[in-house]
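Accompanying notes for the structure given below.
What follows is chain A.
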Amino acid sequence: MARAVVELAGCTRDYGGIRAVAGLDLVVYEGELLSLLGPSGCGKTTTLNLIAGFVLPTAGRVRIDGQDVTDRPAHQRGLGVVFQSYALFPHLSVWENVAFGLRERRTPRPEIERRVGAALSLVRLDSRAEHRPAQLSGGMQQRVALARALVYEPRVLLLDEPLAALDKKLREEMRSELREIQRSVGITTIFVTHDQAEALGLSDRIAVMHGGRIEQLGAPREIYERPATRFVAEFIGASTVLRGRATGPDRVALADGVALRVLGLAGLRAGEAVELAIRPERIRLTAGAGENVMDGRVVGVVYQGVQTELTVEIGGGQRLLVFVAEPAPAALAPGQALRLHLPADAFMRLGPAGEGAGR
Partner candidate 1 sequence: MRWLLTPALLVVAVFAAALSALLRYSVLEFVPGSLQTGGPTVANFTGIMSRQYLGAVWDTVLLSAATTALTLVASYPVAYVLARTPSARVRSTLLVLTLAPFFTGAIVRTYAWMLVLGNTVVTWPVPMLFTARGVLVGLVHFSMPTMILLLAAAISHIDPLYERAAASLGASPGRVFRRVTLPLSMPGVVSGSVIVFAWTLSAFATPELLGGGRVKMIANVVRDLALDSFNWPGGAAFAVMALAVTLALLAGVGRLTTPADRGA
Partner candidate 2 sequence: MLRLAVLVLLAFMTLPTVVVVAVSFNPTAILSFPPSGLSLRWYVNVITYPQFQRAAWNSLLVTAGAVALAMPIGTAAALGLARGRPRAASLWATVLLSPLVVPGVAAGLGFLIVGAALGLLRSRVVLIAAHVALVLPFVVRSVGVSVRNLDPTLERAAASLGATPWRAFRRVTLPLLRPGLLAALLFAVIVSLNEFVVSLFISTRLTEILPVAMFTYVVNYTDPTIAALSTLFIVGTFVIVWLADRFLDLGGVFLHHR
């Protein structure tokens, strides 16, 4: 069992009557990269600020390495933080920025020289030591911020949307670079983001947050393939939610009389109401007949290059989102009739906690 490094126990934070974080419990283990993922206002940045010590919890405790640090001010927590805006000191050179934390720790000068040099070469900025932050590109500034937060070997690295200010191409490059550096340093890392692709691609575990609570905590694949709630299903990837009633251990009848066979959903009891979700890339176009095959009519077409996104209306006005990989087998246009196959093992069952969490 890996060692717990950061622990939040029942952490709550109110801002003038608004509950930003509501009774949060979270354990982050040695060496892992955990993402806090959610839309803006879900409490993920407040959670980060609670750990960093920038805001104090209204209730609950924060522990680092088993020690209670709830009442310890930010400058005594010894964490490394990379801010969304980078917050590089504009009046100091790159070198001075990176040396800042070591100076505050009264590290001897030769040691500072050595460590700053090493940190700058880790992020490949040796040649820019004397530049001011404003003279660097966004990606370079981002790497300076990373070097500054890593140079004094903090116990935990906190990243607050560090890639949000970069353009798409650079963001993808920095994502893999970040992961590489994190692995090579082996530092426990908490990563705040609203970008699901970023979280899926980087994390060991993801905590999906909504309304100040953790909606689901798990490995990326688990989150994507077995979303626990409707919120998670809709926030991560695309999906269509179907409401119905179980008619047997592997049978669900939708409201409009469409009968579906479903596989891999344990504990389905006949007669209970269920909420199912299906990913649009799992739905197939088909010509044949069989179980879970139904006719529909195209009502919307969005060409995306790698795929085409269709909105298809089936019986009873129910609409399904369907991704068809390009090149598509046939010309797709609104009004066109289609036959769809919904594989029995493609359904995910959403938990009853659903969208009520956090309210």
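We take it that a residue touches a chain if its C-beta (ideal position, glycine included) is under 8 Å from a C-beta of that chain, and two chains touch if they have at least 3 such contacts; residues count from 1.
Selection rule, in plain terms: all candidates are chains of the complex that A comes from, given by their letters.
Every value quoted in this text rests on a predicted model; they were computed, and no experiment measured them.
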Complex member in contact with chain A (any copy), out of 1 or 2:
2
Using the touch rule from the top, collect the residues of chain A that touch candidate 2 in their complex.
52-54, 73-81, 83, 85, 87-91, 100-101, 104-105, 148-149, 152, 158
